[in-house]
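Quick one: the structure is below, questions incoming.
The other protein chains are all here in position, but one chain of the complex has been omitted.
Note that the chains are named A, B and C in the order they appear, and that numbering of residues resets to 1 at the start of each chain.
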Amino acid sequence: MSQGSIFGKQFCVSTFGESHGKAVGVVVDGCPAGLPLSEEIIQPYLDRRRPGQSAYTTGRQEGDAVEILSGVFEGKTTGTPIGLLIRNKDAKSKDYSNIRDIFRPGHADYGFFQKFGFRDYRGGGRSSGRETIGRVAAGAIAEEILKSLDIEVLAYAKAIGPVECTSFDEHEIFENPLYMPDEEAAEVAEGFLKKCMERRDSAGGIIECRIRGLLPGIGEPVFDKLDARLAYGMLSIGAVKGFELGAGFEAAQLQGSENNDSFLMRDGEVAKRSNHSGGVLGGMSDGGELVFRVAVKPTPSIGREQDTVDIYGNETEIEIKGRHDPVIVPRAVVVVETMAALVLVDGILSDLSSRMQYVHDYWKKKENQSVPQI
Amino acid sequence: MSQGSIFGKQFCVSTFGESHGKAVGVVVDGCPAGLPLSEEIIQPYLDRRRPGQSAYTTGRQEGDAVEILSGVFEGKTTGTPIGLLIRNKDAKSKDYSNIRDIFRPGHADYGFFQKFGFRDYRGGGRSSGRETIGRVAAGAIAEEILKSLDIEVLAYAKAIGPVECTSFDEHEIFENPLYMPDEEAAEVAEGFLKKCMERRDSAGGIIECRIRGLLPGIGEPVFDKLDARLAYGMLSIGAVKGFELGAGFEAAQLQGSENNDSFLMRDGEVAKRSNHSGGVLGGMSDGGELVFRVAVKPTPSIGREQDTVDIYGNETEIEIKGRHDPVIVPRAVVVVETMAALVLVDGILSDLSSRMQYVHDYWKKKENQSVPQI
Amino acid sequence: MSQGSIFGKQFCVSTFGESHGKAVGVVVDGCPAGLPLSEEIIQPYLDRRRPGQSAYTTGRQEGDAVEILSGVFEGKTTGTPIGLLIRNKDAKSKDYSNIRDIFRPGHADYGFFQKFGFRDYRGGGRSSGRETIGRVAAGAIAEEILKSLDIEVLAYAKAIGPVECTSFDEHEIFENPLYMPDEEAAEVAEGFLKKCMERRDSAGGIIECRIRGLLPGIGEPVFDKLDARLAYGMLSIGAVKGFELGAGFEAAQLQGSENNDSFLMRDGEVAKRSNHSGGVLGGMSDGGELVFRVAVKPTPSIGREQDTVDIYGNETEIEIKGRHDPVIVPRAVVVVETMAALVLVDGILSDLSSRMQYVHDYWKKKENQSVPQI
Partner (left out) sequence: MSQGSIFGKQFCVSTFGESHGKAVGVVVDGCPAGLPLSEEIIQPYLDRRRPGQSAYTTGRQEGDAVEILSGVFEGKTTGTPIGLLIRNKDAKSKDYSNIRDIFRPGHADYGFFQKFGFRDYRGGGRSSGRETIGRVAAGAIAEEILKSLDIEVLAYAKAIGPVECTSFDEHEIFENPLYMPDEEAAEVAEGFLKKCMERRDSAGGIIECRIRGLLPGIGEPVFDKLDARLAYGMLSIGAVKGFELGAGFEAAQLQGSENNDSFLMRDGEVAKRSNHSGGVLGGMSDGGELVFRVAVKPTPSIGREQDTVDIYGNETEIEIKGRHDPVIVPRAVVVVETMAALVLVDGILSDLSSRMQYVHDYWKKKENQSVPQI
């Protein structure tokens, strides 16, 4: 179906735009009416993924100012499609002319060429990281919905290259340019990145995301498991090479008696003694904190000389110039966060029709409102 | 959309059935006409996931004989929906009466109850591993399509609990009951599982899957990335807690210069010097072998006593009786394999309309066939 | 997407089965949990479309007994897929051997052959009227949901061939074999059909459907207009050649001042002075009775000799033997009714997420239920 630029079933997000085209943007179809929304609400999310915020991100200064084209009236969503547009201002296409006929290692170039029969050599085109702007803008709306339900989505860098956080201080996350919750680790990681840059090389890392306030029973029991949709969303982010939930890959080595989370009663509510499940059991939220991690590969664009081939089948070498982050993890943090929000909102909206009781309650409410009111 | 029991966009798989209901089955809508198909072709796939094949799988002997209800005429698919039915023969519901009101740790019970408002206590109901029969049956058809394109999907147990394969002998996979490609590791793993069973405990493991023969350019550049769809498919399998592709989580620690796979020419074709990508770049196949791994948690059903709560909010204890595998990894191997086949076929069928050139070629062919032929 | 045998977005219906294969059936994914359901509830709907009930329907006596395979537990839906199976008992394939290589005029044969590359000559295969059994079975569930919301769907024969009803007596509908609400017209139509049969010819007709109790605001403003989805559902029924709503084609000749329905207040509620709209304005229900009509063409299978061609490109003649209704309108009445129910339920379930207020109310309810209750 389609060329795969539409995400979501109830909260449908249709993104468009290339790195060096005129604009990137998104249409959100399925946002309930009555959500307070404005450009001021969306912009901060985009600012968090914006380049040029530190030495470790590209110097491109675009602003990425979002314009709401439709779907909002008198400060609230109308229930109709929300069109969001972000013009590309600072696109220096000439930077890319030297890679016009060459497949960059670690990039989408070769597969794209084989798929569509041409090269959009302008900075990766649709496969550029700029594509994520559409998701972040749409995900910002999703996150606003979650906030109104007291659900919090928090993402941060768990590791940069080999430097892993060993402590967790939530307030620290927004205090350092790497979005790490461990001040000390952040400092070590900064040193590590400096050396990367000196070597004209790049690094990857791990992003962790925690979701709090999610009631149990969100997600579907078979294909549309909540964790399956999250995995789908996360792997759909460029450069992500792995996803794990709760104990994740470590669970493979545990015994059932270790890995199972015992249920108990706490303050009159069902709780779990541990959280190896990561908050999802059988595809549905289990009431615990939802915790997942994604592995981000090192930025494929590096200044060092690499062997490759061109579109004519000749072997050649390439040194990638232009502006490139030595690590994309810090900027990807908000992408992971908003992508998670998109998946969660979709799961929640789907759950509204899970019981006849909900359907009847809704219908009764509608009946009572059918008389025009003052 | 729906309650999430439909998978796929072009090759649509709609599964149904509970563990202890009358039957499980699947409807496949979107299989091209003209594929040779019979019950004899599908059955071997189901036999591979069948329980009762070794000491490490449950003693339940069901046969799980598949019946083709529709969509096949004179030995070939007709292009119309293929209905597949597998009757539940050996469902001993009484085994489960003692867990009727209790939420089993590590299971879907609690979330299911909170979602739908009731307990289908009969062996997990829709959340049982028996649900996978529908996917395997549908995936068998998908795998037949792949075979006809010379694409091979091969899955096996990479690790059982802490016992990991250190060598790879493809022929060994089907020689041991654990589907491990390393004879020695298989023996150690068997010893490990015996001890697990003695302790009335369970184990997890890692399943690896390799796909050969996939041409470059399959998968979509943004949301419907090939690896995103694979991650979705894999996490939709119960008990899977993680997915990684190529270097996976390890890639997070590598430098770009290490992780990037250089392109080179080999026998007149574009090739890669390494395969850290795992065969997918930017969401599209890159022509290399596609390699991914999934983490399977230890079977949550264990005989040991566990703390839990019941549906009335009382704390209690549970010892799970009935037939349960100490490890589901061996039986899940064919589930991973067929689920991968479903994702791949969907990706390939979607690619048919990726270029106007393909559309024109198809139309010309149709024009020439528009005269009835002898 | 798929080969088009899946209908619905929230209430997803996946049908399968050919006229002379083993069985026909359907999987319903997306039915809310908690709806009372049993085979006894569904069967009467199927009985209404069953052949052999009068001289004007085929003599084939199949029973068409439905079996619920899944999705119902202790007399209620579970929220998981409902599999419904109806075995084909009385399939006399030999009746069709004489048309094996011949395209029947007015039938799907030629297009089917050109599409899929083969002939399923057994009574039309997937293109047979028996395909509607799946929809009726699924639509029966949808209609039960509507009934629980006090929404009534009523279909009947408005005209048989040139014989049109001139009066409307709701009770009469189920009193005559043609499901006409006008006793006198029914008698004239019976006479007309007898002559048709004597001439080995066939007739068509008009089916009208009225829906009462639908609150305003169901349906979506743009593509998924309620009337657009109804038109889609209706034209998807074989032999239907037209759809109109309210004043329908006549509206094309009216002036705006005639066609507009004035609003007024009646018993404290918004009402309309007339109903030219047919109950839908701008794609959304307007609170009035929803009224639409479909045109059914005469049964294409007739005993009279017809000119045609065979699959080898030879001109030939055909006399269709076997059992065929001289008119399918009476049996199609329940198909129209249940198909309308499918569209309506889909529209209602979609509406649950139309406002943030509904989402918040649902979430609050969920919060309160999150403590297990006695």
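Points to keep in mind about this one:
As a convention for this text, a residue touches a chain if its C-beta (ideal position, glycine included) is under 8 Å from a C-beta of that chain, and two chains touch if they have at least 3 such contacts.
None of these values were measured; they are calculated from a predicted model.
Here one chain is not drawn; of A:Gly83, A:Pro162, A:Pro177 or A:Gly213, the residue touching it is A:Gly83. The chain omitted from view is touched by exactly one of C:Ala65, C:Leu154, C:Val188 or C:Leu215, namely C:Leu215.
Taking the complete complex into account, B:Leu35 is the one of B:Val13, B:Leu35 or B:Val333 that touches the chain left out.
Residue positions on chain A in contact with the hidden chain: 1-6, 8-12, 14-18, 21-25, 27, 29-31, 33-34, 67-71, 73-74, 76, 78-83, 85, 113-118, 120, 122, 125-126, 309-313, 366, 369-374, in rising order.
Contacts to the hidden chain, counted on chain B, fall at residues 1, 10, 30, 32-35, 77, 79-80, 145, 148-149, 215-217, 221-222, 268-270, 287, 348-349, 351-363, 365-367, 370-372. On the side of chain C, the interface with the absent chain consists of residues 1-7, 9-10, 15, 103, 105-117, 126-127, 131, 159, 161-162, 196, 199, 201-206, 215-225, 227-236, 238, 241-265, 268, 270, 273, 276-278, 280-287, 295-302, 304, 306-309, 313-315, 350-351, 354-355, 357, using the contact rule stated above.
By our rule, only the chains that are shown with their structure count from here on.
The distance from the centre of chain A to the centre of chain B, with each centre set as the mean of the Cα atoms, comes to 26 Å. In this assembly, the C-alpha centroid of chain A lies 43 Å from the C-alpha centroid of chain C.
Chain B has residues 1-6, 9-10, 15, 113-117, 126, 309, 313 in contact with two or more other chains.
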